[in-house]
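The structure is given below, and queries will be raised subsequently.
Only one protein chain is missing from this complex, and each of the others stays in its spot.
Labels run A and B following the written order; every chain starts at residue 1.
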Amino acid sequence: MIPIKHFLVLSTIFFSLGMYGVLARRSAVLILMSVELMLQAVSINFIAFAVYLSPGEFRGLIFAVFVITVAAAEVGLALAIVLRIFRNKATANVDEVDIMKW
Amino acid sequence: MSYEEIIFYIVAAVAVIGALGVVLAHNVVHSALFLILALLAVAGVFILLSAEFLAVVQVLIYGGAVAILVLFAMMLTRVRDMPQALDGPQRPIAALAAGAFLGISILAVVTTDWPGETEKITVIPFRELGDALFRTWAIPFEIASLVLVVALVGAIILARGEEGE
Partner (left out) sequence: MGMSEVWLIPAIPAAAFAVLLLVGKYLPRRGDWLAIGAIAASFIIFFPVLVDLLDKVDKPGFVGGGRSWDWVSFDNFRIGLGFHVDQLAIVMLAVVSFVTLMVQVYSVGYMRGDPRYGWYFTAMSLFAASMLTLVLADNLLLLYAAWEGVGFCSYLLIGFWHEKRPAAEAAKKAFITTRIGDVGFLIGIILLWREAGTFDISEIFHFAEGGGYSAQYLTLAVLFLFAGAVGKSAQFPLHVWLPDAMEGPTPVSALIHAATMVVAGVYMVARMLPLFELADPVALNVVTALGLTTVLMSATMGLTATDIKRVIAYSTINSLGLMMVALGSGSVTAAMLYLFVHGFFKALLFLGSGSVIHATERQDVADLGGLAVKMPLTATVFAIGTLSMAGIVPLSGFWAKDEILNVSGDHQNWGVYALMMLSVFITALYMTRLYILTFTGRPRDRHAWEHAHDAEPVMTVPLLLLAALTLVTGFVVFDGVGEALGFPGGFGEFVFFEESEAFHFPWDVAIISTVAALAGIVVGVYAWSGEARPARQAEEALRPVYLTLANKYYMDDLYQWVINRVVLAAGAVISWFDRNVVNDTGVDGSAELGYFSGFGMKFLETGKLPNYALGISLGVIVIAIVFLAVRV
């Protein structure tokens, strides 16, 4: 059997990589993809906990279902916003959109 | 090392390679493809966790819909693929932050005394999962559907542009 720690370490690696991508990448689309990675990590975590540590309770699995659902909705919406911004500013690079600067 | 472990390592390796590709690739389309790889590998991980339903959902939704969506967005926003255009000025700090977080998390995971049996997976019957989803968790379910509707409407309105109705 696979000890739970393996899954947890995998999920932290995923999360960290996603975090790096969010902070380092320039294009909005790429950032969104990194966010997807982070959400994946979260799902792995929840399911691992549900399956290993609290059998009989479905919370982790249900939560993972909702994570996927909401992630999908969020990506759609976020990309719509990106398209909007692109239309106005002809760029999808996040560091060129600084109208909210001091 | 048992069979499951070996399989796990293989699947995990694929997933990590995919993730690395997403964040490090110099070509956007390559990033997108790496993302699909990573998502599918995660589906494999789900199977290892005996959550087959979720694995299927993962493949369908992520692999099917989200990835396509991302590719379309890339096309519409004409993301260039020159190296300096892809990585922002925060790269070193980002690496540092991510590394720090990784270190702390792994430390936390490894040193924690997880309660309960941490070696055995309890297989969850599918039927009961469905039962729970529509009975105990009916309200979050409904709200999730509401979220989808809102996202749908919002995306349409945002993406349409000023000249439309």
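In this section, a residue touches a chain if its C-beta (ideal position, glycine included) is under 8 Å from a C-beta of that chain, and two chains touch if they have at least 3 such contacts.
Computed from a predicted model, the values in this text were never measured in an experiment.
Peer 1: Which is it among A:M19, A:V42, A:L61 or A:V75 that touches the chain not included here?
Peer 2: The single option touching the absent chain is A:M19.
Peer 1: Thinking of the whole complex, not just what is shown, which of B:Y9, B:F101 or B:W114 touches the missing chain?
Peer 2: B:F101
Peer 1: Based on the whole complex, identify which of B:N27, B:S50, B:Q90 or B:T136 touches the chain you can't see.
Peer 2: B:Q90
Peer 1: Spell out the interface residues on chain A facing the chain that's missing from view.
Peer 2: These residues touch the chain not displayed: 19, 22-24, 26, 28, 31, 94-95, 97-102.
Peer 1: Can you list where chain B touches the absent chain?
Peer 2: Residues in contact with the chain left out: 88, 90, 93-94, 97-98, 100-101, 104-105, 107-108, 111.
By our rule, only the chains that are shown with their structure count from here on.
Peer 1: Taking each chain's centre as the mean of its CA atoms, how far is chain A from chain B in angstrom?
Peer 2: The mean C-alpha positions of chain A and chain B differ by 6 Å.
Peer 1: Spell out the residues on chain A that touch chain B in their complex, using ranges where they run on.
Peer 2: Chain A residues touching chain B: 1-10, 12-30, 32-34, 36-37, 40, 43-44, 47-48, 50-56, 58, 61-62, 64-66, 68-77, 79-84, 86-87, 92-95.
Peer 1: What residues on chain B touch chain A, complex-wise?
Peer 2: 2, 4-5, 8, 12, 15-16, 19-20, 22-23, 28, 31-32, 35, 38-39, 42, 45-46, 48-51, 54, 57-58, 61-62, 65-66, 69-70, 72-74, 76-79, 85-91, 93-95, 97-99, 101-102, 105-106, 109-110, 114-122, 124, 128-129, 132-133, 136-137, 140, 144, 147-148, 150-152, 154-156, 158-159, 161
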